[in-house]
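Shown below is the structure under consideration.
Every protein chain of the complex appears in place save one, which is left out.
Chain lettering (A, B, C, D and E) follows the sequence in which the chains are written, and residue indices restart at 1 in each chain.
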Amino acid sequence: MRIGVFICHCGSNIAGTVDVKKVAEEAKRFPHVVYSTDYMYTCSEPGQLEIQEAIKKEKLDGVVVASCSPRMHENTFRRTVEKAGLNRYMFEMANIREHVSWVGVDKEANTKKAIDLVRMAVAKVTLNQPLFPKSFKVNKNVLVIGGGVAGMQAALDCADGGLKVILVEKNPSIGGKMAKLDKTFPTIDCSICILGPKMVDVGQHENIKLYTYSEIEEISGYVGNYEVKIRKKATYVDWTKCTGCGLCMEKCPSKKAFDPFNEGIAPTTAINIPFPQAIPKKAKIDPNYCRQFIKGKCGVCAKICPVQAIDYEMQDEIVTEKVGAIIVATGYSLFDHTKIKEYGAGKYLDVITSIQYERLLNASGPTSGHILRPSDNKEPKTIVFVACVGSRDKSLGVPYCSNFCCMYIAKQAILTKDHIPDSQSYVFYMDIRAPGKGYEEFVRRAQEEYGVKYIRGRVSRIFKRGDKMVVRGSDTLLGTQVELEADLVVLATGAIAEEGARELAEKLRISYDPYGFYIESHPKLRPVETNTAGVFLAGACQGPKDIPASVGQGSAAASKVLSLFSKDLLESDPQIAHVNEMLCVDCKKCIQTCPYGAIEEKKTPMGKIVASVIETVCQGCGLCTATCPPGAIQLQQFTDNQLLAEVKAFFHA
Amino acid sequence: MTDREEKISELIKNELNNVDFFIAYGRGYDPIHVKPLFVYEEKDLDDLVMNIFCVHNNASYLKTVKDKKVGIVVKGCDSRAVVQLIQEGLINRDNLRIIGIPCTGVISIKKLKEKMDISRVTEAKVESDSVIIKTSDEEKRFEKDDLLADKCLWCQYPTPVIYDHLVGETIEPSRPKELEYKIVEEMEKEDLNVRFEYWNKELSRCIRCYACRNVCPMCVCQDQCVMESRNPHWISLKSNITEKVMIQLIHAIHLAGRCVSCGECERVCPMDIPIFKIKQKMNQIVEELFDYKAGIDLEATPPLYTFQVEEAKIKEREW
Amino acid sequence: MALINLTTSTDENFVNQVETLSGQKISECYQCGKCTAGCPFSFAFDYPVSQIMRLIQIGQKEIVLNSKAIWLCATCEACTTRCPCQIDVANVMDICRIIARKENKVKEKDVKLFYDIFLESVKKHGRIFEIEILMKYNLKSGKLLTDADLGPKILPKGKLNFFPVNIKGKDSVEKIFTRFVEGIKNNE
Amino acid sequence: MVMSMSWFIPENEFDIFVKNLSKKRRLFVPVKENSIVRFVEFKDGIKPYFEKQATSSAKNTIFPQTETLFRFEYKKDPKDLKKFSVEISETIEAPETVVLGTRPCDARGFLVFDKVFLNPKHPDIYYQNRREKSLFITMTCTDPEPTCFCKAVGSSPADSLGSDILITKVKDGFFVETITEKGEKLLNELNLKDGDAYSKEAEKVKDEANEKLESPFDTKGLSADILKLFNTNFWEKELAHCLSCGVCTYLCPTCYCFNITDETSDSEGERIRTWDACMFFHFTLEGSGHNPRPTKAERFRNRVGHKFSYFPDRYDGMIACCGCGRCIKSCPASVDIRKVIIDLKEAANESA
Amino acid sequence: MSKLSFAYYPGCSLESSAKEYDVSTRKVADILKVELIEIPDWSCCGASPAHTVDHLFASAVAARNLAIVEEMGRDTLVTPCPECLSAFKKAIYNMSKDDGFKKKVNSLLDKPFNLNVEAKSFLQILYEDVGKENISKKVIKPLIGVNIVPYYGCLLTRPPDVAQFDDPENPISMDTILETIGANVPYFSYKLECCGAAYGVTKRRIVTKLSGDILKTAIESGADAVAVACPLCQQNLDLRQDQINRDQGFDFHIPILYITQLMGLSFGLSASELMIDKHNVKSDHFLEKIEKGLKEKEKSEKESISSKN
Partner (left out) sequence: MAEEKKEAKIVGFLCNWCSYGGADTAGVSRFKQPTDLRIIRVPCSGRVDPLFVVKALESGADGVLVSGCHPRDCHYSEGNFYARRRLEVLKRFLPFMGIDPNRFEYTWVSASEGQRWQQVVTKFTEQIHNLGPAPKREEKSDR
């Protein structure tokens, strides 16, 4: 081979503590090195030109640049050598800045280390092979998982951009958490009034295919070519017939069914339409409460339904859709306050959660917007809000801040005063987090205009005294214990990952943090991408966030999909695993361990069964290579022989 | 022929229609050397034996006859290899007919060799707990336990864990499990440098014949093994100590969580290198870390080809 | 509270000492006040427990060791049980008492005195001798009439022993005391 | 061949004899390690073991498992890095060597080696150098084992062919006779007692030893029989239990196959020769990936064929087997080459 | 049920000021066929005073007893006293968490403690090992017609990592037992609030304040008596009830009874057998109420039988 070596000074960044001339001189002695030089700024345009000239003049077929981290400039130099006619993978970098000059003080030792690193890079590049990406066709449908505000926004943006959208929502209606809210901060505008039209848009958009009351069963494939199995859960009502007239709800004799939309604060009927603005506005039966299912007889709804839509025999159905990209917008759940024993573990009727309170405030809620406390339906006069219930609490496994509680507490306290002018609200808080536009002003208004009393300290215990709830907390500003006798206590439960988030992540092959929130590619620069190509994130599934942020991410994810789909063909990274069929012994270990299901068995023309890499699915982690006992499957660019050559180059120096 | 041999013979006869051949045990060149017997037709059964000298693990052959329908006679320890092979999808249960032999132990020829000159054995028999060996010039009687292979002294699977036919009654394990890793524990009483030198000395005898690997029922790479393929270039063909150590480390690592403790690697070593110790250490680690023993459960996954998100016994932030 | 000059009074060694002895990371406390909220003794403390934690965080050794609070904590464990940061707060209070004892800084002399007399009794008899403890305490504290009103209530019941129970193995108990003291000396 | 002269070493002086042998030269002796016996270089403290046939043959003494043929180094022209030269340095290592304690079969094995490596047209200088400087002191095999079949291949327990010196254990000591000039020269150096008085006793011991063994098969027509069965499934069935390992070949005194590879690091390296075995898949694996002997049956066929057919056909009927029986004794699967040959002849007869 | 048998550690208080707890515990155990073998030559657990000196020292003082239990060949130490219990549990917890600590503790001891013993409260034995079914079988005089609130104190369930028993915020073991022996158990929000513990002698004002709050809440809950499981709690609430009244301006006369005494009553033992008369606050009225409740119940049962006839 004919290898060229280029040692970069990086101004004084490298040359200050590494004798670059010596490194370049030493590199001349390495096998296959026919050209070696040093340069002030190799990454600069003239620096790159010098490499290209050397490639042509010296007929180089391999290049090593010793400079900064490959994470910085590997792509730069790959393009450089490619422009000079060399395959971009016939290039290696030795990181002598971040790993040498910047971390070592002894110039002699640094120089020695740099020489070693260059020797190792040369040894490796000797074994590099030209690699070529493959192109494949893209299916331009997009799957959006989750029909909350983030998912809806993403779906609408994609659909408006001309893409076919499959929107899957596990609840009977889209709308998500936002549909349950009364008002939104900091503008106090009616939540459903702004969301409702959007929901209608989604429901009516010709490019959006809606699957509600459905869940993702299985996902296979890769960017551009995913296949998704969707489970349509049985509703026991034929939605092609149901008109949403609501007659069944009126006549249903089972009126004590749990109402998830109202967070259990009031019951509903066994057959129900979740809420008036639901999209689609269709009825479904909850078999846990329906007499037909429990007792085997009733059938009132079937008799009453004017369009004969009731079907007690209905089964779940699996449908398959093909898409090219996936936007995950599965949202969040709320912390289960019954885990907190010192707050009564959900046993006190007058200690409720903030989302329940939201339903009490809501004009379409069970109390028609009148605040009545659950134990005796009386109007509470003293209301205590407790912040950080299931947030910032390591002992409960939720050390993080839930982001939006401070704001909704302020909103609820303001609304409380609006509803009950002679009421007094108190808020136990630890820190007020109001960094959004107009947020701080909003919280100030709660205190200044609405007289909400903020007490800085956590609540230790809530218990009953007569018909009052005693809230014992501290006022850390005073340095004392405080006690309040409240009529109603509202616990601001924090956001946790949606139930099933981890399972879905595994189906999608994306990663999640210890709490079950999905991890983005880069926390700053790639906030809506995941490390799995073609899978994007929007909204609170990535971490607690408020409505504007969720909507923003929905649009961002949609724009990522639109730009991905702007090409008809995609290129795959060729740094993937490759099977030497002669060596493969069909032991199946690679198939078993591949995190992407990218390896399958195939029969060679000789009749031998061997492993085979699905090139577009392989992500190049190399786990298979480390697993393969005969070394038959090799991750190109990181083969056993290449790594062994690096080891050898160091130890046999 | 003993009753047991008659019974096995009968079973094989009946099964021969269902398989391409049967692997049993046959007479070798003297009474204490038995050989694996490949039965293609009835007359091959004339040589059949089943006794305390049937040391071989017949499952070792399964990897080489993947596409055939095979019958096999297995002892308890051998059967674990069958289970492990099926578990890993390396052989197909449907292609197998298994005759299980409950076993109370097999003789270690090496141990016997230490106790007497075995070059002229004319007769060998077992009487209750004794083994009697006759040669042209003498007759010796041994306590059976003194001659049994080490693995038999802590055997927990005297009855095969998988079979289609069982010849004889199920035997409950009666050997002390604590002895399983005795050889390992004894080694670990020594200092690191003593161990280092011990292996240098023992492994220096290695002649790179690869018998340990070829006999290993779980070594499925065989002809493609990196110990000799030179691609990937893990080792050279030199017969120096580094490469000899490397060979054993490759074997141990490739077998981690898969080794069924049949001890064949050590039995076949022509240079009498105690390599089973190495495998047992690996088995002990795997058992400690993952509560797993290979070749017991058809549904299990070898621990190094799976994982737990939270590992109960691996400390995460030690380093 | 007087001005605290953080430049001169912050004692990092003290923070380390408390952290090492208690095995708790004090910096994990973010001052939510839940410990104070649930502490039954808050009303009697000079510094509520969350402030003690805060004072330790900023290395205010003198204030902490001279506080009443550390001596009035009864280790009821409410703070430890409820701390959202999983800090064993009661243990930290305990450690502060231990350090204060070692440095001879005892704001609540009576409490320490009572403890000492209690342990003396254990050392002497192997078990405690209640009457002796009470009498000694009254004598040494100078509060001669402590619980004098209870005497007539309890004495007639015949429950209290007038003589100590000396256990057979009291030597072995005493040896725990002596070995412990020797151990400390040897370490120094 | 010289007239044999004889000496005698009393039993209690044998240790001194061994020590003296090692003084000016490299001495190999059989040593027991664990349950096996192998030839190692003698040093103080080493106790030779002559009681039983060594587990491995003595071929490693002049045909080491690994030997460096030469070292090489690429040297660049500093003025033009594209130009380089290769410097080669020879590495023949051939010290004066004595091997004590071989059996007649071991010593005869080298005659097979000689045919190949000392071929006058192109002798192997590495082997040649060492062979010339080596000397074999063989012990009469008074105790042939049931696996022994040297008689079948034309040798016997007291065969002196291939040895330089033959030692026969007699009642009070060792009767020593020279077979070659090299042997005589050595013994003259050592100042031993005259052995004539024991020659009769020694002859008797040798005769008895020779009688102890029978020939299990006849090699007549064997070469043809092997070729006759070449394309039958005899091999596959007969060798089904073979594990295809290298025990038989590596312990064999006559197997001489080798491999040559280069080991390079940085710009220098060495060319090495290592033992190879026809039982290995890689032995005949071609660069294209094609393998003419892909199965163990074909490989074992080659082993038998080579020893009893192709080699004798090429080298004046010399059978490339010395009947030592090591391949039988140490085979993990109890493959018995005698049985293979007997069965083979039977099968050849049947197919006739 | 096979016979339960445990190593028994009464603790110093139960030898003197809290003798009635010891006596009633042994009697109840006897009836429930729980064998309590007193640990030979046990010594003081060290209690909280030892903890203020050094944790190593405190663990050693406690572990001496645990080592004896090991020597007895027993695996469980049972004590009625939560303070002692806590000392033992903490010693075990700290020693098993840190091998170095364990070694240091054992270096202070004549006989080492090898962590083969666990410590349990007698309440835990009653609740978990005996169980409410077996307790209910022995009830012959159910405590009908009285309201009893259970007061657990601090240490029986706290801190949860160490205590490993019942719920740290809302324990129900005593509630369950009280219900099992027939009493009515009203909602009581001060189940776990500290009584002031060992500061009775040194900081009386603290104790009378805290204990006063407990009594006040109990009485507001409608309690006729408070059930306790701790000698210190009992002392603070009962013996010091007059001090509380004096300091806080109350006039309470509410009996404070050990859970074992209450169980004894329901098992048919007499008040004097259970040393109920040795308490400061008289229980006469409470006992009468029970008798009355019983009679009423008998009467109503008779009526219902006769009406059926």
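What we mean here is this: contacts are C-beta pairs under 8 Å (C-beta built on N, C-alpha and C of every residue); 3 or more make two chains touch, one makes a residue touch a chain.
These figures come from a predicted structure and were not determined experimentally.
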Per the touch definition above, residue among A:109, A:294, A:363 or A:569 touching the missing chain: A:109
Sole residue of A:49, A:318 or A:647 that reaches the chain not shown, by the stated touch rule: A:647
Given A:58, A:98 or A:379, the one touching the chain that is not displayed: A:98
Chain B residues touching the omitted chain (full complex): 184, 187-188, 192-200, 204, 234, 238-242, 245-246, 249-250, 252-253, 256-257, 278, 281-282, 285-286, 288-290, 303-305, 307-309, 311, 314, 316-317, 319
Positions on chain A where the hidden chain makes contact: 69-72, 95, 97-100, 102-106, 109-110, 112-113, 116-117, 120, 506, 509-514, 519, 531, 575, 593, 595-596, 619-623, 625-627, 635, 638, 640, 643-644, 646-648, 650-652
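Throughout what follows, only the chains that are shown with their structure count from here on.
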Maximum centroid distance from chain B, chain identifier (CA atoms): C
CA centroid of chain C to CA centroid of chain E, Å: 24
Interchain centroid distance [CA atoms averaged], chain D/chain E, Å: 88
For chain C paired with chain D, centre-to-centre distance based on mean C-alpha positions, whole Å: 85
Of all residues in chain A, the ones touching two or more other chains: 342, 461, 582
Multi-partner residues of chain C (each touching 2 or more other chains): 43, 78
Pairs of chains in contact (touch as defined earlier), listed by label: A-B, A-C, A-D, A-E, B-D, C-E
Contacting residues of chain A [partner chain B, same complex]: 582-585, 587-589, 592-593, 627, 629-632, 634, 639-641, 644
Of chain B, residues touching chain A in the complex: 88-90, 220-222, 224-226, 229, 231-234, 254, 301, 305-306
In the complex with chain E, residue positions of chain C that touch it: 21, 40-41, 43-44, 72, 74-78, 80-81, 88, 90, 94, 97-98, 101, 108, 110-116, 118-119, 121-122, 126-128, 130, 134, 137, 141, 146-147, 149-150, 153-154, 157-161, 165, 167-170, 172-173, 175-177, 179-180, 183
